[in-house]
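Of the protein chains in this complex, all but one are displayed in their positions.
In this document, chain identifiers A and B correspond to the written order of the chains, with residue numbering beginning at 1 in each.
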Amino acid sequence: MSDPILSLEGVYTDIAQYHILQGVDFTVPRGAVTMLLGRNGVGKTTTLRTIMGHWRARAGSITFDGIDITRLPTPAIARMGVGYVPETMGIFADLTVEENMILAAASGRLDPARLERIFAAFPPLKTFWKGQAGTLSGGQKQMLSIARAMAEDRRLYLIDEPTKGLAPAIVATMAGALKALKNEGASILMVEQNFAVARALGDFAVVMDDGRVIWSGTMAELVGDGLLQERLMGLSLAAGH
Amino acid sequence: MSTAPTHAPRIERKPLAQRLAPHLPMLLIPALMLLGLALIPSVPSWLTLTVSGLAMGMMIFVMASGMTLVFGLMDVINFGHGVFISVGAFVGVSVLLMLDHLTGAPSMVMALAAILLAVIAAILATGALGWAFERVIVKPVYGAHLKQILVTMGGLIVVEQLIIVLWGPEEIYIPRPEALKGAVTFAGAAMEKYRLLAVGVGAALFLAMRLVLRRTKIGLIVRAGVENGEMVEALGYRLRMVFIGVFVAGSALAGLGGVMWGLYQEVITAHMGQQIMILIFIVVIIGGLGSVEGCFIGALLVGLLQNYVAFLEPKAALISNIGLLVAILMWRPMGMIPVVKAK
Partner (left out) sequence: MIGTLLSGDLPRSRILTALLVVIFLGLALAPFLFPGVRSVDTAARISIFIVLVASYDLLLGYAGIVSFAHTMFFGIGAYGVALTLQAMGRGWDAVLIGTLAGAGTAAAIALVIGLFSLRVRAIFFAMITLAVASAVGVLVSQLSGLTGGEDGLNIQIPRELTPAFKFGGELWGVKLNGKLLAYYLVFGTALVLFLLMLRIVNSPFGRTLLAVRENDFRAEAIGYPVVRYRTAATCLSAAIAALAGALYALWLRYVGPETVLSMELMIDILLMVVIGGMGTIWGAVIGATLFVIAQNYLQEVMGWASAATEGVPLLPNLLDPDRWLLWLGLLFVLSVYFFPAGIVGRLRAGKWNDPK
């Protein structure tokens, strides 16, 4: 794992009086999918939000492509080429699907070829292109949120639980689109509770507990070792499938 | 804009009541006008009152729009907004008093030129003051409503007092330019020229603002920011800069409104902004804090209602606005066009 795209060293984050992250260390290799795993409430979302600069790390450092971004404001981090799909999806309900996409492209112009690819992956976005994003279904909003991250080439994608609460058919669509993104050679850091999806997409895995990283390695290692999974997450392979 | 795909959207038809619901607030304006027509015995009086109600409403909208957007975008509640109205009025009126050769002439062009110059001066002054106000007064208290209310109120007192230091404690009388005095008669109803101008200017500003908000990228950023500022930042836009821009623009609009209001009342005082703030608060609350459209509708409702009631039962005019506030909040507790915040 030489020259990672992103590395966190001893990151501590507090939210109000609570110490959520307590020394998070891990790296995200280039051109691969890294899965951030762990039970609910161990700090996975907080980790992504800290990388984005939504929360400020109290201590530690975050390095993106060789540059220290720990103290940079959110817009600056985004402009360096980080695409972010928050857990809450962050759709602008009052704007149309098209306007949501326009905002996602820093240049204000959407590349037609890229748009066709997005439409191929997420047909409903084409259907409701001029419609208000607020009227989309939950799955369609998730598609839009991911599509927004894909509106331009990003150096890193941060994707927070893209399959949360979705029907199985839509989970498959989502997984397919993410697979295509992976095949293009994108670097992705993703939080995923659905272990089947995580296993299918992930190259590497980082497991968190209580605001710390308790294990990291390749996905193959984790998949191959049922006892390890049991110990780390209390989940078994069968749980997802 | 990107090329839209040819696919036709298939949005299911909803029942009539549901489709109508979003437009109900807009329909309140004609409804109120009809109610006025039914209650006011003579049609020409009704027409006169309607025009002055619309004029008043438009001016309130111009003054209030900045405040509602500032709140929507950054959750900043500016109780000092009214001071931009006063400052705008004093600067504009000072310019007008200097241009008496233009305002004294009977030519409409010269009158409008004088007003335009006054308005430009007012906009520049209040825009600059808005920038300073944001830096000095508002910025240190982001995210703390209680302190915002206190500090902006304090800022209002200080700037009001400075107006008195600079211009003296007396109220200043300002006659309208010759060419804008008097009224035109239409269908037996006398309509003051100046009020017609105010309606025109207000409507034009509303349409321009809508166009900016709907058709430009900066407008999209503002609207998106009202809904979810964090996500706008995560897409790489510096919301803080956008906010300063909106704050300055809102202050400038309040200054413009101050000139218009001063010429409407033909007298200005340092406290005028504070007094109008009461109407502005009612307007932004019933409109839905953060919503420009709601603010527009609310302003027109307040203007019309105030004029109708003042004609029918003069003493009830001010109370009528409180009544309107209560009625709207009972119907929609978050205002007519509630702004839904993400998170």
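Observations
Criterion: a residue touches a chain if its C-beta (ideal position, glycine included) is under 8 Å from a C-beta of that chain, and two chains touch if they have at least 3 such contacts.
All of these numbers come straight from a predicted model, not from anything done at the bench.
Put simply, the missing chain touches B once the whole complex is considered. Of the candidate positions B:L207, B:L318 or B:V340, contact with the hidden chain is made by B:L318. Only one of the listed residues, B:A21, B:L34, B:L150 or B:I218, touches the absent chain: B:L150. On the side of chain B, touch with the chain left out of the figure occurs at residues 77, 79, 137, 140-141, 145-147, 149-151, 153-155, 157-158, 161-162, 164-165, 169, 274-275, 277-278, 281-282, 284-285, 289, 315, 318-319, 321-322, 325-326, 329, 333-334.
As a working rule, only the chains that are shown with their structure count from here on.
Separation between the centroids of chain A and chain B, computed from CA atoms only, is 42 Å. In the complex of the two chains, the chain A residues touching chain B come out as 52, 54, 73-75, 78-79, 84, 86, 88, 90-95, 98-104, 106, 108-110, 112, 115, 119, 126-131, 135, 148.
Looking at the complex, you find that chain B touches chain A at residues 1-5, 7, 9-11, 217, 220-221, 223-224, 226-228, 230-239, 340, 342-343.
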